[in-house]
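Below is one structure, written out as structure tokens, with a few remarks after it.
A single protein chain has been removed from this complex, and every other one stays in its place.
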Amino acid sequence: MSYLARRAALFALTLLLISVVTFAITHVLPGDVAMMIMGTQSNPTALAGLRESLGLNDPLIVQYGRWIGGMLSGDWGVSLRYKEPIAALIGQKVTASAMIVVLSLLIALATAIPLGVVSAVYRDRWQDTAGSGIALAGISLPDFFWGIVLILLISRGLGWLPSSGYASPTEDFWLAFRHALLPATALGLSLMAHLTRMTRSAMLEVLGQDFIRVCRAKGLGRGAVVFRHALRNAISPVVTVAGLQLGYLFGSIIVIESLFNYTGMGWLTYQALLNRDVPLIQSSVFVIAAVVMLANLVVDVLYTLIDPRVRLE
Amino acid sequence: MKRREFLASSSALMGGAVLGPGLHSIAAHAADQPVRGGTLIWGHSETTQNLDMHKTGTASTGRLLQNVHDAIVTVDDNFTVIPSLAERFEESPDGLTYTFHLRPGVKFHDGSALTSAAVKYSFERVKNPETGAVNFEVFNDVAAIETPDDLTVVIRMNQVNAPFLSRLAENGAGVIIPDGSGDIQGTTPTGAGPFKFVRREFGNEVELVRFDDYWGGAPHLDGVLSREVTEPTVRLTGIQTGEMHLINDIPLDRVDALKNDPDLQVLTWFPLSWAFLNFNHAVKPFDDPRVRKALDLMVDKETLVQGALWGQGVVTASPSFPTSPSYNDGLAPRAQDYDAARELLAEAGFGPNELEFVFKTTTNYPWHVEATQILVEWFRQGGVKASVQQLTWSDWLSQCWVDRDYQVTMMNFFTLWEPDFLYYSLWHSTGAFNYRNIKDAKIDELTEAARRVVDPIERAEIYKAVQKRVQDEALDVVLWFRNGTVAARRNVGGLDALVHPNGSNLQFKNVWLKS
Partner (left out) sequence: MRAILSPKGIIGLSLVTVFTLVAIGAPFLVPEELTTKINVLVRLKPPSIEHPFGTDQLGRELVWRVLLGAHTSLVIAVLAVALSLVIGLPLGVVSGYFGGWTDHSLMRLVDTLLSFPVLLLALTISAVLGPNLPNTILAIGIAFTPYLSRIVRGETLRVAALPYVEAARSQGASNWRIIRLHIVPNIMAPVIVQATISIAFAILAEAALSFLGLGTQPPTPSWGLMIQASRDYLDVAAWTALVPGIAVAATVLGLNMLGDVLRDVLDPTIMTER
């Protein structure tokens, strides 16, 4: 348990550092927070007054204190552009993003593991070349390019799935799923490619180990060897990597959600960045970083619980 | 570039389009008889912002809230002020008193009745600078707002303010909200319009439902679901697949293709907005009219409309609404003439490739980015080195609009059909929208005089002189009017009354859906 306590303390510390980094980056912003509020109505005198009333003239440390205090007490401030409480805005969008992220993880795992296993089992034969080729192509093309291709083929060409928008799963689950499927696929493709390569090398390693040879020697069928023994041993590093790739996925949602007009966290963050909506940038960047870190922590902890040997520290 | 081919293709367009917004080129026969029921799904091109109609300055929000609010007066297609929530109004001969007689029996969405108290409350809310209303200066000359009885409002002015009545008909300024409802307007806009606001999920969708007690008769539709889809291709796919019933702002290059789609009807009108090229007069050498004229002379306006707008627009030298009395149709844009341009530049002291500047353009309007690239290429051919800097909307606002930190830029404005609003704010040296640092004594004199002239014809002549001055001195280069476009599925009826006379707002009260 002391291990978990230590991890928790470390988590809190990193969270604090994340908040400092986020605040630091956004406060280099040369642009105007007051500007967005006033828009075309702004003039220098009114802006100066507004800056004063918003506390933008206070020392940075005071502003940071106010921000972090607000975050802790649940008052995340109000978006400058949307004029809505940030906590509520982010709350709406996080579930939307969680949906496509989880879906893309599932899609990636469901395709990568079979592909990787086939590549490993048929090492250096055409199946391997094909599998590795698909994987390399997946890593080499930008995910927004895949997104464009999917819109063209699946949505506009075949008319199977909507090309844009978001629907709430609590209102219409099926519709929500249909809206999430294309962005999730585009998001999952490069992860799939990555995991295929992981699975292949992990499988190759396991297949080369003694116990597999023993199994074979004992006359076990090939399928049994591959699936019951080799895959079981190869899969945990693959799943771990998948978990750790959440960070990458959360980076990509910015592009993919903008492309599909899928109004989740990525879309919100992009809008905030474009509009210099500083309070919203701070909170959404912070939330994404925190989610990524939390995901990594959960994967780590689960991994140590399952396999106590990796408890290195 | 072969200019002649463009002139041939675009002159036909001009001929038809100059007739203005009254003439909607509809390919519609979906009409039949209005049917009650159904929720219309609208793919809206922009994200709505502050929902408080008094405070919002964005055309996108006005376009939607048009359906939630009614103003005390409105305008017809000729921009004549006509009754709305006031069934009658009078202006005293000396121009110092306005009397509004309110329509009896009008209900707000919250169930309360329209009274003179609500009007007084609304006007005072806009007038109060603390509110932060966009149109507060409309009430600058108002001395008193009196309410002799429940249905009469009398406004007394300090001095003649000729534009007052028509400014009340403009987005926001004359909108009447229930007495004391100011605090809820930002989250739950409440008015006396044909549709009630239900909810907004920011940046995603806004839901409106029919207001059964609407004074003008309940609308046909059960409701309108406005999906905010800023990506043009996504709207296009949406209307083609039938996910949406109606979209505004068809991607410019697809308008002609969609007109041939048997499943769709396409509505185009003119103009939706106008655009101009800006020089910062406080920065050398752009204070020199020779330099400004030289750059103007490098621009082939017809080709620009083809190149940046795919022909969905018309060249103009006047920004006045084309059907308004102040439109100066005697002005012609300068034609492209590199020799004359080089000569002027040489006179101003610039040999070939000696003038260099940065052209700031905003990505908020993708066709501005295209236009900028075309303009910069022409400048290069004319021996002027310009580089492009793309700015997000907020960066453009901060750098160009407020800090006036730029050399050359371009901008467009929606429907500033009211000439005082247009010319005073944009070209008067103290105008709120004079982000080009223009200081022209003649224009100041003209725009000030127009405010005190009650006779509409005389006023119009003054504004025509302003336009001529802008053109003569190349204070800015007015480029084009851009067309408005809407595409709808075949089963949408009542499109002929969809576009508000201001050319920007969409009104759904007479629209219906055939099953």
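In order of appearance the chains are A and B, and numbering begins at 1 in each one.
The working rule: a contact is a pair of C-beta atoms (placed from the backbone, for glycine too) under 8 Å apart; a residue touches a chain by one contact, two chains touch by 3 or more.
All of these numbers come straight from a predicted model, not from anything done at the bench.
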item	value
Option from A:T14, A:S236 or A:T304 whose C-beta touches the chain left out	A:T14
Candidates A:F144, A:F177 or A:Y303 - the one touching the absent chain	A:F144
Per the touch definition above, residue among A:Y64, A:Y248 or A:Y303 touching the missing chain	A:Y248
Option from A:K93, A:H179 or A:H194 whose C-beta touches the chain left out	A:H194
Residues from chain A at the interface with the omitted partner, ascending	13-14, 17-18, 21, 25-26, 28-30, 136-137, 139-142, 144-145, 148, 151-152, 156, 194, 197-198, 245, 247-252, 254-255, 258, 269-270, 273-274, 276, 281, 285, 288-290, 292-293, 296
Residues from chain B at the interface with the omitted partner, ascending	1-2, 5-6, 232-233, 251, 253, 303, 306-307, 363, 366, 369-370, 373-374, 376-377, 380, 388-390, 392, 395
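Here, only the chains that are shown with their structure count from here on.
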item	value
Of all residues in chain A, those that touch chain B in their complex	31-32, 35-36, 39-44, 47, 81-84, 89, 92, 151, 155-156, 159, 162-166, 259-261, 263, 267-268, 271, 274-276
Parts of chain B lying in touch with chain A, wherever the complex brings them together	47, 49-50, 57-58, 132, 134, 186, 201-204, 227, 229-231, 234, 237-238, 240-241, 243, 392-395, 397-398, 401-402, 432-433
